[in-house]
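Step one of this worksheet: look at the structure below.
Just one protein chain is left out here, and the rest sit where they should.
Coming up: chain A.
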Amino acid sequence: MLMSRRTTLAALAFSLLAGTAFAADTIKIGVNEPLTGAFAASGTYVVNGAKIAADEINAKGGILGKKVELVIEDNKSNPTEAASVAEKLITSDKVPVLMGAWGSSLTLATMPKLEEYSVPMLVETSSSGKITTSGNPFIFRISPPSSVEAEAFEPSVKKLGLKKVDFLVINNDWGRGAAADFSKMLKANGVEVGLVETMDQSAQDMSAQLAKLKASDADTIMVTSAVDQLTLLFKQMAALGLKKRIITTGGSQNPDQIIAQAGAAADGTMHLTTFLPWWPEKTPNPEATAYFLSEWKKRGFDFAGATESFRGYDGIRTVAAAIAAGGGTDPASIQKGFWKVDFKGLNGPIKFNKSGPAGKESGQSKPNVYIIEISGGKVNQVQLGG
């Protein structure tokens, strides 16, 4: 017994030593994403994109002479898990910087941990406005808040001739935030806002909400959710014979996956997205887009995931740029470095502007927003504005 305890202790000490020795050669980046649960598809794509970025950076010699190492953890699409994953990454893996946590509720749950340990986090997907306005100076976001999406969509309101809009949103910070921001913009443009229906993030049957929306006199339904739930929604809309204009927000639609899984049911739906992998030449950085897409294909990933995974790719590249700009591998240097980041991502320039209460500003980059339409089983771009 004594013997075995001593052996265990020795092994523990050795592994701790080995851990520190290892840490000296690499820069760890914590990745906090939903790999299981309701957002498994999206989170997995983001992680795959992140791996491409890490490999590219390491192939070019790393940053500050050190290799990048991603420490990937699953937050199970659950805010409580997202917070404990962040804590584990910071205290046990000793990562000086994080990327995450996909969903707005997941990111919001993680934010107090960032303040507690003073570690910065790059937010790659979440779109709730609260994330960058609540005065957390460790947050740097490259995805658009829903207010920016709404602003980008504003010129299309007249062009599409919207009169009355209902909402069907996922029942969390992301969905409710989107409904609030879009309602505000629509009302300012003289569009009537009708029902705001919600659905649980793991709900599979939305027929009750859809029956209610079908009976409403609105011409358009704005939907906020991720690809798996959207697929189900379009199938159930078709089953109910619900034929209204559908516009989705949030940029996690993976249109090609919707086409593959919902088929004709998705025809005519419109989607606000932040990346155009269908036309690499039209993207702000065609060269980087072409490289990313070829690498994505080479690894055998599904093309449908590109609209999601590009954020993981850009996210890790942004973190790397912050580490290089900050000149150090400690959290404080990286946090400073984020403010100096200025490079061209796959969807336009990544540069952080101050957002939120003075003295405790978060960083918010302003990406491009596009609108696409699925018709005849194909993705077509719709010009914003008119």
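Everything that follows uses one rule, which is that contacts are C-beta pairs under 8 Å (C-beta built on N, C-alpha and C of every residue); 3 or more make two chains touch, one makes a residue touch a chain; residues count from 1.
Note that contacts and distances are computed from a predicted model.
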Report task. Choose one: "dihydrouracil dehydrogenase (NAD(+))", "Protein-export membrane protein SecF", "Glycosyl hydrolase family 2" or "Branched-chain amino acid ABC transporter permease". The correct choice is the protein name in UniProt for the chain not shown. Result -> "Branched-chain amino acid ABC transporter permease"
Report summary line: Of A:Ser202, A:Ser294 or A:Gln383, the residue that touches the missing chain is A:Ser202
Query - Identified contact with the non-displayed chain, of A:Ala41, A:Leu70 or A:Ala150 - result: A:Ala41
Requested in this report: Quick one: say which of A:Leu160, A:Ala238 or A:Ala324 touches the chain that got left out.
Outcome: A:Ala238
**Report entry** Interface with the undisplayed chain - residues on chain A
**Finding:** 35-38, 40-41, 43-44, 171, 197-200, 202-205, 207-209, 211-212, 214-215, 228, 231-232, 235, 238-241, 260-261, 263-265
